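Here is the structure we will look at.
All protein chains of the complex are present and in place, except for one that has been dropped.
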Amino acid sequence: MQEPYLLTAHELQAKIGKDEISPSKILESLFKRIGDLDKRIKAFVRLNEECILKIPENKKGKLYGIPVLVKDNICVKDEETTCGSKILKGFKPPYDATVIKRLKDEGAIPIGKANMDEFAFGSSCETSCYGPTKNPWDLERIPGGSSGGSAAAIASDETILALGSDTGGSIRQPASLCGVVGLKPTYGRVSRYGLIAFASSLDQIGPITKDVQDAALMMNTIAGYDEMDSTSVDIAVPDYTRSLTKDIKGLRIGVPKEYFIEGIDKEVESSVKKAVFLLKDLGATIVEISLPHTQYAVSTYYIVAPAEASSNLARFDGVQYGFRFENASDLIDMYIKTRSKGFGNEAKRRILLGTYCLSTGYYDAYYLKAQKVRTKIKEDFDNAFKNCDCIITPTSPTAAFKIGEKMDDPLSMYLSDIFTISANLAGIPAISIPCGFTKGNLPIGLQILAKPFDEETLFRAAYTFEQSTGFHRENPKL
Amino acid sequence: MVSYIKISLSAGRQGVTRVGIDKKIVKSVAFLSRIELDEKELEIYSRQLASIVSYINKLKEIDTKTVPPTSHPMAALKNVFRKDILKKSLELDDVLKNAPSKEGDSFKVPQIIECK
Partner (left out) sequence: MNTTYETVIGLEVHLQLRTETKVFCGCSTKFGSRPNSQTCPVCLGFPGSLPVLNEKAFLYSIKAALALNCAIQSLVKFDRKNYYYPDLPKNFQISQYDMPLSYNGSLEITSGGDRKRVRIKRIHLEEDAGKLTHPAKASYSLVDFNRAGMPLLEIVTEPDISSPQEAYDYLTALKAILQYLRISDCDMEKGSLRCDANASIRKSGEKKLGVKVEVKNMNSFRWVREALQYEADRQVSLLEAKENIIQETRLWDAGKMATISMRSKEEAQDYRYFPEPDLVPFMVEKTIIEEIRKALPELPEARTNRFVKDYSLSEYDAKILTSQIDLADYFEECAKQYENKKTIANWITCDIMAQMNIKNSGIIELGVLSKNLIGLLEMIDSQEISGKTAKDVLIEMIETKKNAYEIVESKGLLQISDRERIDQIIKNVLSKNGKSVNDYKNGKKNAMTFLVGQVMRQTQGKANPSIVNEILKKHLAE
């Protein structure tokens, strides 16, 4: 029999249903795998081995017995949750995030916490206080970020399912760089309650999985209205597995002309173009579209996101939880020392940038301006979707880069989010799926974007492509 | 479009619009953020932020005079309320268990000195 850790959630579900395997066997198999590999990959910041003693009893649950790795910025009751930051060391939330509650209610088993860029600030998983996670396809390279631990663990079969969060590409970019599937749902589709906020108007939680079917399964459980989140939308959740047809006849796929210009890696470009031809062969209609404000997306994002973050992260001050600098002379001294020693460099950089954009005299030039440009970017998509059902782009302009390569050049790091950021600004759903490999055997990802609340089209297109290619079945040699 | 009336609180944000960033500004922004930077850090951050700010100044190219701001991607979402119904509060143990310092049922913080 195949090692259980190699299987997908839907394959394991079938076996559990037929009593061919038990949840504890799956966990044992995973723990062994993690024990063998994670010293090298460092996808986990915490493994909760005790979960094997608390297998849920709800056998009818939609995800009964399926292990889930949780990004370290999603609250799990009484489990240390630190956002990869020293400032939250020791913080054990007294409550479950809504997504965790829903997963537990359906019998899924949270097995631990995944490494991430500190507070999700980064595209490489290098800013974590626990040190970088490695890309399973090349241990000298970054796995992408910020959900790098989640994506690397999926790619190395150290977990069956994983949760990530995506503010500017933090699910899709690491999924792309690790050769796995990552979905950022429509803003408001999945409750943010219990997700430690980075940028409230951009953040979404979503699945990182081995294949498209698993992503659909996971969405069936985590999506839906939550009265604890004012920004979650009360629209019925369809059964996403029903969209897993291999039929895209008549689907109109837009290809934005602004996304295939200078700066994009040639191998990435050619893989994505090949994917477009394949989709056309499978029955889709390809239309050229224009998203004219694409060139302003990174600027807009790097105003809006740090501004919101600077305010969201103000609460980390050593008063109620987490790290506190002892022996401060007075309160202000405690605030300053706690925050200066608790936050890493990138977190400080973003807090400073965000505070700057909001401060007196600069608000209109930066924050307000960015909000207005955000309107234009959103309008671009509204217009584009008049002519197509979904849009295809590369997920990342390059495959995984070397650890340390961009650490001293924040701006070039920021530019690696260029294709993913717009979806967050516009609030639309987007998925990244594997679409090929570079000559150096590094995965390349394809991004599909759809209208708000039309995750079904994403699943339909992604599943059709995946099933016709099989890139998702490739595994790194470890 | 919904019309609304803007009520100014006081002088402050209105009027002057500034751009650009230098060490002095970084220093004051750092204090606003309750972060301290040593000379070397101040140097590095000022340089990096200046390069980021000059990049984001790109937005000035777009004419947005008549464009309404988007502070929320789901523009249609409005009037989300909860009913005034009591919910269970946390147990006190759960409130305080993460506290770096406490006394009795309260969080403890160093003295507040207003004069600086």
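Labels for the chains are A and B, by order of writing; each one numbers its residues from 1.
Basically, contacts are C-beta pairs under 8 Å (C-beta built on N, C-alpha and C of every residue); 3 or more make two chains touch, one makes a residue touch a chain.
Remember, predicted model here, so these are calculated numbers, not experimental data.
Participant: Thinking of the whole complex, not just what is shown, which of B:E39, B:D63 or B:D84 touches the missing chain?
Facilitator: B:D84
Participant: Tell me which of B:A50, B:V67 or B:L96 is the one touching the absent chain.
Facilitator: B:L96
Participant: Which of A:N115, A:T294 or A:T355 sits in contact with the chain that's absent?
Facilitator: From the options A:N115, A:T294 or A:T355, the contact with the absent chain belongs to A:T355.
Participant: Over the whole complex, note the residues of subunit B touching the chain we left out.
Facilitator: Subunit B touches the chain not shown through residues 2-9, 13, 28, 31-32, 34, 71-72, 74, 77-90, 92, 95-96, 103-112, 114-116.
Participant: Since one chain has been left out of the picture, which residues of subunit A touch it in the full complex?
Facilitator: Against the left-out chain, subunit A lists 74-75, 81, 83, 88, 91, 93-95, 97, 192-197, 199-201, 227-231, 307-308, 310-311, 314-317, 319-321, 331-332, 335, 355, 358-360, 363, 367.
Simple rule for what comes next: only the chains that are shown with their structure count from here on.
Participant: Using the touch rule from the top, collect the residues of subunit A that touch subunit B in their complex.
Facilitator: It is residues 90-92, 94-95, 187-188, 201-202, 227, 230-231, 233, 293, 295-296, 298-300, 302-303, 310, 314, 317-324, 328-337, 339-340, 343, 348-349, 351-353, 355-356, 359-366, 368-376, 378, 410-411, 414, 424-427, 452 of subunit A that touch subunit B.
Participant: How about subunit B: which of its residues touch subunit A in the complex?
Facilitator: 12-13, 16-19, 21, 25-26, 29-30, 32-37, 45, 48-49, 51-53, 55-62, 64, 67-74, 77, 80, 82, 90-91, 94-95, 97-101, 107, 109-113, 116
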